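Here is the structure we will look at, set down as structure tokens.
Every protein chain except one is present and positioned as in the full complex.
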Amino acid sequence: MQNLLLSFLLFTPLVAASIALFIPPGAAKGFRYITLTSNIIQLALLLMVIIGYHSRDGIQFIEKKSWITLDLGPWGVLQAEYFVGVDGLSLPMVILSVVIMLITTISSWTIDKNVKGYFLLLLILNSAIIGSFIALDFLLFYLCFEFMLLPMFFLIAIWGGPRREYASIKFFLYTLLGSIFILIVMIGLYISVHSPESPGRLVHSFNMLHMKDESNFISGTILDPHNVWNIGPFAARQWAFLLLFIGFAIKLPMVPFHTWLPDAHVEAPTPISVVLAALLLKLGGYGLLRIAYPIFPEAALYFGWFVGLMGVISIIYGGLNAMASHDLKRLIAYSSVSHMGFVLLGIASVTAEGIAGGVYQLFSHGILSGMLFLLAGVLYDRTHDRNIDNYSGLYRKMPSYTSMIIIAFFASMGLPGFSGFIAEIMVFLGAFKSGSINGILHESLAIISTSGLIIAATYYLWTLQRMFFGPFHIKGNHTGEVLVDLDRREYLMLLPLAAAAIVFGIYPQPMISVIDPFASDLAQFIMNARQSITINP
Amino acid sequence: MLQQLQPDLTEMFPTAHFLYLGALLFSIGLAIVIVKKNMIMVLLGIELMLNASVLNLVAFNSAHPESVTGQMFGLFVIVIAVCESAVGLAIVIQVHRYYQTSDPGEIKELTE
Amino acid sequence: MNIATFMFYFFVITAALTAILLLFTKNVLHGAFLLIITLLSLAGIYVLALAEFIAVAQILIYAGGILVVIIFAIMLTSKVSGKPLQLEHGNVINGMIVGGSFFLVLVFLISREEGLKVIPQSRLATINELGIALMTEYSLPFEVAGIVLLVSLIGASVFASTTPTRPD
Amino acid sequence: MSGEITLPDTIEVITESAAQFVPELILTSGILVLICVGLLRRGKSLFSILSAIVFTASLTTILIHWPTDEVPRLLFFDMLKADSFSSYLKIIFDVSGLLTVWMSWSNHKLSQRHSEYFAILMAVVLGAHLLVMSVNFAMVFISLELISIGSYVLVGFAFSKKASEGSLKYFLFGSVSSAIMLYGMTMIYGLTGMMNFSTIDFAMQLINTRSSLLFIAALMTLGGFFFKVAATPFHPWAPDVYEAAPMPVVAFFSVVPKLAGIGILTRFILVLGVSGHSSYDWQTLISIVAMLSLTVGNFSALWQKNPKRLMAYSSIAQTGFLLTALSSFMDQGVQFMLFYASVYALVNFLVFIYLQYFESQGIHSLESFSGVGKTTLIPSVFILIGLIALTGLPPTAGFTSKLFVFSSLWESYQASGKSILLWLMVFGLLNTVISLFYYLRIPYFAFIKHGTFQVKTDFLRFENLLGLLLVLAILILFFNPGLLMGWINKINFVL
Partner (left out) sequence: MDAASAYTTGDSLTLTALALAIAFPLLSFIFSFMIPDKYSWVVSFIASFLVMLSTFSAATVFFRVWDGQPILLEWDWFAIGSQTIKASLLIDNLTVLMLLIVTLVSFLVHLYSTGYMAGDTDIRRYFAMLGFFTFSMLGIVVSGNLLLIFVFWELVGFSSYMLIGHWNEKPEAADAAKRAFIFNRVGDAGFIVGLMAIWTLHGTFSITELSRHSSDLPMASLAAFGIFCGVIGKSAQFPLYAWLPSAMQGPTPVSALIHAATMVAAGVFLLARVFFLLTPFMLIIITIIGCLTAIAGALAALVQFDIKRILAYSTVSQLGLMVTAIGAGSPSAAMLHLTTHAFFKACLFLCAGAVIHSLHQAGHQSHSELDVQDIRNLGGLRKKLPITFVAFVISGASLSGIPFSSGYLSKEAILESLITWSGSAPSWKWLVVTAAFITSFITVVYTFKMIWSIFFGDPRSNIITHTVEAPPVMRAPLFLLAAASVWVIVSFDPLHYAGWLQHGLQRVTPSHSYLLPALSAIWVLVAVFTAFQLRNRSFSSKLLHEAFYLDKAIEFIIERPSFQLSSMMIQFDKKWIDGTLHTAAYCQLIIAHFTGWVDRTLVDGITKVTADFVKEVGGFTRSFQKGNVQHYIFWAAFGIIIFIIWTLL
């Protein structure tokens, strides 16, 4: 049982989906409750995982079953495994996924168009997200990573807003482009890596842990660390890192690959915006930390400054764009771009603080962006209008809603006491420290990036001022009556997130104690790699 | 008569000269296919191209006299050419019935 | 220059000239007749290249068979349309580019091929020899060619026997 | 010399060969039986069943006579080579034949001349069988022509104005292509003196003859093969022909002649690959053709409004992927190409079965798919899975096959260091992204657009059973590609 927890976690939604498949489409309630049940079972399983997790033990709950073993004669054996486990990086992400999916279900309660299809897709999406966070086999990861696209595409395209077609295709295009880059590297990696577990034969393994170890590379292959294979201006391993970086940066998203995000967010239905912002974006950062950095440490160091620079650009650029947005969801979307910049900056620093901060930011942004999108959805449900300029003085009509907005906004701008602050401060500390302990990032990057804090304050406060303060006024053909305050279902979605933001902002130690071993080990690993592998002699 | 001429004949014509003619026929056939605004002329062009190949085969067979490979192949080419033109003519007539024109350039209902 | 050489180059030049004329003629019927001359010249060349059987087949099948059918087809199609047998040329530049380049490239490359300039020693393949080859070594292509013939006959009959009821 | 072979020897060779030639004999007799029966009886079902029986018999005999010899056997005086490679492709042809027969049976537009239709269909399959076994230029030409002539006629079986135009275009384009190919073949024969190309001697000749003419000749020969597989620049016939032909024929065209062409191309390329040391860079050539096919296919498909035309361009792009696998010039690449081809055949039939289903419901353009997903869920979902597999996304075998293809390309790049292969790889993968657009258009209309079209929902259709089987196959081959790869692995590619 203990050994199969992760599988249960992964397959519960799929089982639920297959049950739901046989329910006639008319029974709308049935799908909601089945999804909810599946989420609650997942939550229970998650609790068991958390209880059984020991933060210093590295990867745990490992399950390893053979999946694809292809004997290709002289060329060797192609081996992909069902290999899952959680460590300090994936556990926070899994926790986030389970919780956010539960809240998404609650938020989806009002969906009444083609309910069966919606919840089936949601369940599939759930599995795919969990799967990509726990997979330790590259092929399995890629499977889940790609498999998210289709449900997401349909969820945006069928249940989305007026320009949903454009947005969904754009989303699909960008993400698929990114995953193609990842695919290229995956192909190269598994060809270059052999599994040390079966010494007698040549086994090409998709195992990500094997890919980390430089001694597992077949000598003379393109991606062999000891074999400099130049393609154009860079070595092949550097290209590989760049491809992975771009692939994940698109997902993250990083400027200038971010333009899919505002469109997708604006057009997606509220629950899907939540999933998109809270979970899908996390895969970008997760992928960098799980794949790009550990597997190509020396290239990561070589491009460290670039990653950091792009992070800073994202922070500032995203913030400035948010400031000029007139659509509430678009604003939040751009703020996500800005926040994900912190993740990049933290990761680029290759310090324990920076990496832990990056992971913490992923987690925290999951909570906060979820909350922000839910809040935007609350307003949209009432008036079907998200234009900031069309509102004024909402505080008078919806005081509780405004309070929630204030909490969410201030949490999102990194006010101390909320989880975002802990994340950002760790990122800053790591990024600044990097200049003097490993020389990857110049101190000025960290200093410049603090302006992101000011920009965040500006756009959030300006929005508050425009929408919620001042005399009450609302444009369009709405009367004030539609603006009722939060109802119980909405509280049920928002309060847990707000509470989580505060709890993880005041007492971060439980989460950091999970993340920290991973972050420290990774920083150590990458810095060690600098000594052992040298490129561009 | 041929038996008498044979000793002389064998040393008369370089293979290249056959090939020049073949190349000419082939190129003209191709040009005809592209240029002529009549389906039957296009068919004639194709025949010309096939004949260029037969000529090549015959020429090369005399360069490799140890077997009759080239000639056999040439024979098959002629047979196949017959089959092709039979089907081709049937198709041409069928198209002509529908479209009332012989210009392949005008037969373009199937297009973007 | 003996008579064989003379005949060879005569046939070559005739074939080339008629082919060129074929390219330039604007009358379909003239084209068909020009092709007959080309093919007959080729048959002559085959004879001189010691491929009598091919030559015979060429005369019988092409000149006698296909071209008659073609002339029938010309009559048939022009009768239906009522147009004269004149035709236009289109895509002239395209045709010249492609035909010209092929010709130039091939001639250039053939002329560079030293092995092709030697005059080969050849011998006459008897019809007997060909017949045996056809039944042994080439038995399979022979049979398959039969199937091809069958298929093309069926195909032609399918096309010929269906009348367009309504143009859709 | 033929004279040295005694008559008993000859007969022995022929009888021995015939033993390895049973599937083809069955097909041949099938053709004759169909034509003879056609003189007496009419009725689509009868001929469908007869053809199904013939294909099944052929399929069974291929499996029974699965070549196990280390060294492949040459049949009919080195005309054919009976190796596992060709047997594998033959299985695909026969299965496709069966599926086509079924599709034809359920297609209401094919309403006359059934005996001829099925006979010609069978003849094309026979041609495909012969083509992939051929190692002799004469045999290649004849079997290619068998396929071509049969195909020209098959297009016309819709008996419409457009069909006749399709036939004409196919015929003209095909004849010119085969004339070009033939010219090339004669040149190769002339310069090497050999008709049998699948020998070491021939390969040595290629290496030793440093002749541009030979290269040009080979190039022209490849042109004919490219025509059969609809690779750029020999592709433009495909959209017109696909649009004109009846749906079962389109499905058939997109698989059988194409894979037959790929089969002979593979044999030819393997020889060229052995002569990889020649001064001409065949690998680059194939890579460029692959790139062009990918680009032209994918880009043109974006414009299409007709599902058949769309699938035509898709098939051009898929040819690009098949060529990509070949361009690795390795045995591994060929194996992966076979895997790709098998998956491609399955997926293509899945898609075409449902396109036919929708066509029978009166849906002829992409726009008219609007809202279909709501009324006919299962066909829409199945066609979606098929299109996703064509795009190459997990969890379908389409992904696995693309993964394999690009793996072999990477491996080849690693071995040769030719940057063109790297470009091809990047190009091919990026094309996957583009292909997504048009592949998703049918599901897009079906699921996302609202339409007024009411199609009656009937779950218990034979299409759905067949579709389910194909979908399962596509999914299973993703999760366990070993089922097929294990088999393909046993195929050897000795010259």
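When the chains are written out, they are named A, B, C and D in that same order, and each has its own residue count from 1.
The working rule: a contact is a pair of C-beta atoms (placed from the backbone, for glycine too) under 8 Å apart; a residue touches a chain by one contact, two chains touch by 3 or more.
Predicted model, so just to flag it, every value in this text is computed and none were measured.
Asks: In the complete complex, the chain left out here touches which of the visible ones?
Replies: The undisplayed chain, in the complete complex, is in contact with A, B, C, D.
Asks: Can you say which of D:Ala18, D:Ile35, D:Met194 or D:Leu219 touches the chain missing from this structure?
Replies: With D:Ala18, D:Ile35, D:Met194 or D:Leu219 as choices, the missing chain is touched by D:Leu219.
Asks: Per the definition of touch given earlier, which of A:Ser18, A:Ser66, A:Ser513 or A:Asn528 contacts the omitted chain?
Replies: A:Ser513
Asks: Return the single residue from A:Phe469, A:Tyr491 or A:Phe525 that touches the missing chain.
Replies: A:Phe469
Asks: Provide the residue numbers of chain B that touch the chain removed from this figure.
Replies: Those residues of chain B that touch the unshown chain are 30, 33-35, 42, 104-105, 107-112.
Asks: Applying the definition given at the start, please give the residues of chain C touching the unseen chain.
Replies: Looking at chain C, the ones touching the missing chain are residues 90-91, 94-95, 97-98, 101-102, 105.
Asks: For chain A, enumerate the residues touching the unshown chain of the complex.
Replies: Contacting residues on chain A, toward the hidden partner: 165-166, 169-170, 173, 177, 255-259, 317, 320-325, 351-353, 356, 393, 395-396, 406, 410, 415-417, 421-422, 425-426, 428-429, 431-433, 435-437, 443, 446-447, 450-451, 453-455, 457-458, 461-462, 464-465, 468-472, 507-509, 512-513, 516, 519-520, 523.
The working rule: only the chains that are shown with their structure count from here on.
Asks: Return the distance between the CA-based centres of chain A and chain B, expressed in whole Å.
Replies: Each chain reduced to its C-alpha mean, chain A and chain B end up 66 Å apart.
Asks: Using the average of all C-alpha atoms in each chain as its centre, how far is it in Å between chain A and chain D?
Replies: The mean C-alpha positions of chain A and chain D differ by 42 Å.
Asks: Taking each chain's centre as the mean position of its Cα atoms, how many Å separate chain B from chain D?
Replies: Distance between chain centres, rounded to whole Å: 28 Å.
Asks: Which chain B residues sit where two or more other chains touch them?
Replies: In chain B, 15, 19, 26, 29-30, 39, 59, 63, 67-68, 72, 76, 80, 83-84, 87, 91-92, 94, 97-98 touch at least two other chains.
Asks: Two or more other chains touching the same residue: where does that happen in chain A?
Replies: There are none in chain A.
Asks: Chain adjacency by touch: line, ring, star, complete or other shape?
Replies: Per interface graph, the chains form some other shape.
Asks: Which of the residues in chain D come into contact with chain A in the complex?
Replies: Contact set of chain D toward chain A: 332, 335, 374, 388, 393-395, 399, 403, 406-407, 410-411, 413-414, 419, 422, 425-426, 429-430, 432-433, 436-437, 440, 444, 447-448, 479-482, 485-486, 489.
Asks: For the complex, give me every residue of chain C touching chain B.
Replies: 2, 4-5, 8, 12, 15-16, 19-20, 22-23, 28, 31-32, 35, 38-39, 42, 45-54, 57-58, 61-62, 65-66, 69-70, 73-74, 76-78, 80-81, 83, 87-92, 94-96, 98-100, 102-103, 106-107, 110-111, 113, 116-125, 129-130, 133-134, 137-138, 141, 145, 148-149, 151-153, 155-160, 162-164, 167
Asks: Where on chain C does chain D make contact in their complex?
Replies: Residues in contact with chain D: 105-106, 109-110, 112-113, 115-116, 129, 132-133, 136-141, 144-145, 147-148, 150-152, 154-155, 157-159, 162, 164, 167-168.
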